[in-house]
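All protein chains of the complex are present and in place, except for one that has been dropped.
For chain A:
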Amino acid sequence: MLIFFGFSVEAAKIILKPGQSIQAAVDRAVAGDTLIFSPGVYTASAVTIRKPLSLIGENYPVMDGENKGNIFLIAAENVLVRGLKFIRTGKSNMDDSAAIKFFDSKNCTVENNILEDTFFGLHFSNSSNLTIRNNKVKASATREFEVGNGIHLWKCKDNLIEKNEVSGHRDGIYLEFVTNSLAKENFIQGNMRYGLHFMFSHDNTYLRNTFKRNGAGVAVMYTKNVTMQENRFEENWGSSAYGILLKDISDSKVIGNTFQKNTVGIYMEGSSRIQFKENNFRENGWALKLMASCDQNLFQANNFSGNTFDISTNGNTVLNELKENYWDKYEGYDLNRDKIGDVPYRPINLYSMIVEKIPASVMLWRSFMVTLLDRMEKILPTMTPNEMIDHSPKMRPYDFG
């Protein structure tokens, strides 16, 4: 690190003008040099970088890929790419065309860039210690197969993905075999498929990100030790859209998140030992779809308010625990004034079971008939699972600020 620092102090600054070949400049430069791009439009295709360089743009010079393949290919350590604007990569699934594609790299930083109309935005494989910060990645495809992922990492570790804005891509952020990484304060909006999609990506933390109006919300699979904290999952609407879909996730924490106006707040199956605490579920169609294949999950001190249905499930087995949550539909009383309701709350109502079986019957929701049915079931539970119960419902909502 020190040696590298020494380098960069004496390193040369090479200034590029539009029209010059970027590849030639890169080839001439020595390790540690800084390439400064003057404003203007550069045509760039498959510029290959194999040594530590800093590429810095002044006033967002445009790297135009002219719809041919990748723009930058990087396989090196200590590369910095800052302040560039990338447009028009190729559109091919054969080589996964991307604005910048990193292979086998280390300690690289990509920040303050603008990417428009790229197939894949930033594509990293087999790399580590990456910093991806403050990039605006935007695609304008109309169909899912016409576009790749915004920020795509495969087999990377120890990364920081921070304050990026991704929209219009297939998946906003896609992680596969990515470990020990932190994604925070990203704004992922309006992507065709998932806002965040990860698989086999253990020990990662997601902090204060916003996932809004993505085609199918957020889907995460086959992973353990995930921490999701203070994220917002909003307005994911559709027949298979979820705030988060958790499939085979274990030993994780979901704390302080807000799920608002999603068709399904959280859908989970095959997941175990996850703690859900201090989350806000507001105005979702279903706050939780908790499949019977989940076990040992704990839901504690969450707010459920304004949801059409609080919880639905697909079987009678309940191996999860609900406690000290606030449910706005709770109608019990609190005689000893300890702010905990004296009668337990059953978050599954009869009609949500019926809707689960016959979706079209949602049309009758809130009719007098259905209200009567629900009342009867509340008094004499026959169809709803007996153990799905909160023994200590709070009388007042938590104030999470």
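Note that in this section contacts are C-beta pairs under 8 Å (C-beta built on N, C-alpha and C of every residue); 3 or more make two chains touch, one makes a residue touch a chain; residues count from 1.
Note that in this section contacts and distances are computed from a predicted model.
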(request) Quick one: find the hidden chain's UniProt protein name among "Na+/H+ antiporter subunit C", "Cu-processing system permease protein", "Molybdopterin synthase catalytic subunit" or "ABC transporter ATP-binding protein". (result) "Cu-processing system permease protein"
(request) Have a look at A:263, A:280, A:320 or A:349 and name the one touching the chain we're not showing. (result) A:263
(message) Among A:86, A:309, A:330 or A:345, exactly one should touch the missing chain; which is it?
(response) A:309
(request) Would you indicate which residue among A:93, A:140, A:367 or A:386 is in contact with the undisplayed chain? (result) A:367
(message) To test your reading of the contact rule: which positions on chain A touch the chain that is missing from view?
(response) 237-239, 241, 261-264, 283-286, 305-306, 308-309, 328, 357-371, 397
